[in-house]
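Take a look at the structure below.
Removed: one protein chain of the complex. Kept in place: all other protein chains.
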Amino acid sequence: MKALVFERSLPRYAAARVVSSLGSGRGVSVAPLRLTDLDPPTLPGPGWRRVRPRLAGICGSDLTTLDGRSSRYFEPIVSMPFVPGHEVVGDIDDDGGGRVVIEPVLGCLARGVEPPCPACAVGDTGGCERVAFGHIKAGLQTGYCADTGGGWSDGLVAHASQLHPVPDGLSDEAAVMVEPAACAVHAALAAGVTEGSNVVVLGAGTLGLCTIAALRQLALPGTLVAGAKHPAQRRLASALGADLVVDPPEVPRAVRRLTRSLAAGAQLTGGADVVLDCVGSADSIEDAMSIVRPRGRVMLVGMPGTARLDLTPLWHREISLTGAYAYGRETAGGNGRPGAPRTFELAFELVVQAGLERLVSARYPLDRFHEAVEHAGAAGRRGATKVVFDLRDQPRWRTAETAR
Amino acid sequence: MRLVRRPSFPWAAPTWPDGVELAPLERSVGVDYDTAWSRRYGVRVARAALLDWVARPVVRALASPRVDGLDRIEHLDGPAIFAANHASHVDLPLVLSILPPRFRHRTLVGAGADYFFDTRWKGALWSFAIAAIPIERQRVNRRSAEEAGHLLSQGWSMVIFPEGGRTPDGWARPFHPGSAAYLATRSGLPVVPIYLGGTRRILARGSRTLRPGSTRVCVGRPLWPHEHENARRLSTSLEAAVAALADETATDWWSARRRSAAGRTPGLGGPPVGAWRRSWALGDDRPERHRRGSNGKGSRDRWPLAHRGR
Partner (left out) sequence: MSPRPGFVLEVDRSTPATLIWHGEGFRLERLPVGSRVVYPPEALSPLEDPDAAIRHALLHPLGDSEPLPALLRPGMRLTIAFDDISLPLPPMRSPDVRQRVIEAVLDMAATAGVDDVVLVAALALHRRMTEDELRHIVGDRVYDAFAPHGLLTQHDAEDPDGMLHLGLTDAGEDVEINRRAATSDLVVYVNIDLVPMDGGHKSVATGLASYRSLRHHHNVRTMQHSRSFMDQHRSELHSSNWRMGRHIAASGVKVFQIETTLNNDTFPDQFRFLQRREWEWSVRDRAGFLAVSKSLERTPERLARSIFQSIRAPHAVTSVQAGEVEAVHTRAAEHLHTQQSVEVAGQTDVLTMGLPYLCPYNVNSVMNPVLVMCLGLGYLFNMYRGKPLVRPGGALIMSHPTPWAFDPVHHPSYIDFFEQVLPETTDPLEIEAKYEEAFATDPWYVHLYRTGHAYHGVHPFYMWYWGAHALQHLGAVIVVGGDRRAVRRLGFKPASGLGDALEMAEDVVGADPSITHLHAPPLLMANVS
């Protein structure tokens, strides 16, 4: 089976880091990622199913890895070599039918950990406490685990608990947006947006746009301000429900005027109630802290990595700085209560309501992965949002078992 | 193919829109050239240097002047009008270089507006080099006369060639009453008659080569305009005075005085005869070194000699 494999190779990883300084996604030309013929992953145990990807998205965190910039934090919770790709819509192969979206988090259930950790016990897999343990290798998600395979291939294995059937009316493009939409839903619900509050979303890539849509559909912000760099992003941000869309350098002025606050230097004295940072750079976090009101909340939705920050305003203004990683079960304003809807169920609704299908802007076959990754790295500038691998035309593979 | 494009506005002068009435031409050349700048202190110093260190040595080498009669103006302190006959471009530097220092560096030159001031460049050159001020040759221009009178009253002297130009044939033309005499009567300043001899041999009108030679300069007694003096009468006496000086140069002071008293001083204008005889009477105009080995009569350069019948 064809797959893009990410291997452990320090020199190439370092080289990718150097090359990627030319621009995000450029590191792929030297990164330890290669297209190979692999044996399909074996089913790790009962309850596991083969999935044949149809579309697999390229996520911002994938780019970070390929650019050699991912945090060392991940070292113990991933296992190499792995096949990247965690935004996957595919066919359940064994049954020969049924499209599914994979919920990539590998929680206690998938790992065969008995009894499950308290978070997994209530279905809040995003908060799993056993990510590196159990009968499969370490890996926080499908796409970072050596045992499961990933979306950038024509075959992977997934636990039944990870599978969400795709309704017939939903296109593959819409379905592949469910995973990022789920992240956004989780962030939007966890951000504690009260009715009428002023909310700012920094960044208008896939995650930023999904977050704008999620906030608009699932919360009741008073005014939703979006900072978007590129014209196409600005158009989409408006279309998805932002009240005021401005260039990133204009955000502080827009927030100041909106909240009628004063300014002391670059720091607003008042500010927005909640700022969702969908960029994840040190600069964007500092920007977020300078425009959030005292005792407001800054939520990091984009994966931040290592950042050098002045946390004085955090201390002085008693800002809550929180992260929003992934999903499980949601209730507005709180996580993990049993009986609450699964994040993915809400995400399916959001994708349909907000028409997130339109965010899929480019499809590439696997063997053109250089172009695909570079396109994803320059998505905003090139007027794109989500770049996906299209695997629907790949010849069918035969498992080792069937060959025998 | 044209290699050089004709420059257009603003590199070239603008053309006047057809629809706009032409403004009266603002003349800044000819008599309207403004020479005030050439009388500023710095310019005067530069000009004095030019005159003392360049012009005078050159004149001395070229024209070897013999100067008589400077004692006649020794008592003269204030500004004066120096009037001389005019045969050559050498005349002016010659006059300037023999003037005593108190006049030399504060002397203007009345220069023909049409010749010396017809372009800005020439105007600038001459007003710098010789402190020229533009005057009209053939008629009295009230404005330029006023300007000149004003400058005279400020202590500037002036050199004027009352003939209104260099002689075409060697004989002087009648003095123009509208120039030196007119200015003198207007300003009440004295006119100093000066006779210049021999300059035509060095550089005649129309000639292009300089021929070094010797020259004579004879300065006469200042003529003061009497009250209600008529410019025409003063001009006549000025012409007579120059003629007497010419006579004195050619012969001696006493003979010249006597002829003058008898009213028999030969006129500057030459005999009223046909053209060739006038030239003949003038004698040999060529520089002396070309005449070596000739009849050895010496300076047979003025017709009075012929009359003297020596």
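Letters A and B mark the chains as written, and numbering starts fresh at 1 in each.
Going forward, contacts are C-beta pairs under 8 Å (C-beta built on N, C-alpha and C of every residue); 3 or more make two chains touch, one makes a residue touch a chain.
What you see is a predicted model; the values in this text were computed from it and never measured.
Tell me which of A:113, A:263 or A:321 is the one touching the absent chain.
A:263
Considering the complete complex, identify which of B:9, B:41 or B:121 is in touch with the unshown chain.
Checking each option in B:9, B:41 or B:121, the one touching the absent chain turns out to be B:9.
So which bits of subunit B touch the chain we can't see?
Residue positions of subunit B that touch the missing chain: 9-11, 13-20, 23.
Kindly note down the residues of subunit A that lie in touch with the hidden chain.
Touch set of subunit A with respect to the missing chain: 244, 246-247, 250, 253-254, 256-257, 260-263.
Criterion: only the chains that are shown with their structure count from here on.
Using CA atom averages as chain centres, what separation in Å is found between subunit A and subunit B?
That pair's centroid distance is 103 Å.
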